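After this line comes chain A, so read on.
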Amino acid sequence: MLQLFLLLAAGLFSIGLYGALSQQSIVMIMMGLELMLNGVIVAAGAFWHYLAPASSAGQVIVVAVVVAMAVEMAMGFAVVTAIFRARDVDMADMASDLKR
Partner candidate 1 sequence: MVTSAPLWSVLVVPALLAGFATVAVAADGLLAARAAHRRVSPAVLAAPLAEVPRLLAAQRRVTPAADTLLWRLGLAAVPVAGVLAAVVIPFGQLTASRMSVGVVWFNAMEVLTWAGLWMAGWGPNAVLPLIGGYRFVAQGLAYELPLMFALISAAAGAQSLDVADIAGAQGHLWFAVWMPAAFAVYLAGVHAFSFLGPFGYPAGRDLAGGVAAEVSGPDRLMLEAGRWLLLTAGAGMAVPLFLGGGAGPLMPAWAWSAVKTLAVVLALVWGRRRLPVIRADRYAELAWVVLIPVAIAQALAVALVVLTTGGTP
Partner candidate 2 sequence: MTTAVFWVLAPLAAASGFMVFRFGSMARATIALLVSFLASGGLLIVLGLAYLGTVVILMMVMEMVIMAVFMIAYMMNPAGLMPMAMFHNKRASLAISLTVFALLAAGIFVTRWPRRAGTAPRDPTFRLGEALMGPQMLTMVTLGVTLLATMVGAVVLATHRGRYDRFGDDLKRRPPTDPARGGVGR
């Protein structure tokens, strides 16, 4: 049963990874990241229930990941807003200013 939950978590993580790598729009990349963190949440919950329910570490991990999601969304949208104001589009390909 633990393995089924972890398989779902791995699946969500991989789908999120596919989205984060293949999408051009920054907002869609963020949705991919959200899916990856979703997978981590399911995995942490499954570990808590099936391996160590007496300790509170699993729950604290879930809290930390949920906070990470909120932080990522807030900063991501602030960055997208700044990029959109500068260039009028939100494409990741055109945001590679720091590359060269």
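Inclusion criterion for the candidates: all candidates are chains of the complex that A comes from, given by their letters.
Everything below uses one rule, namely that a residue touches a chain if its C-beta (ideal position, glycine included) is under 8 Å from a C-beta of that chain, and two chains touch if they have at least 3 such contacts; residues count from 1.
All of these numbers come straight from a predicted model, not from anything done at the bench.
Only one entry among 1 or 2 touches chain A in this complex, and that entry is 2.
Residues of chain A touching candidate 2 in their complex: 1-8, 10-19, 21-28, 30-32, 34-35, 38, 41-42, 45-46, 48-57, 59-60, 62-64, 66-67, 69-71, 73-75, 77-82, 84-85, 89-90, 93.
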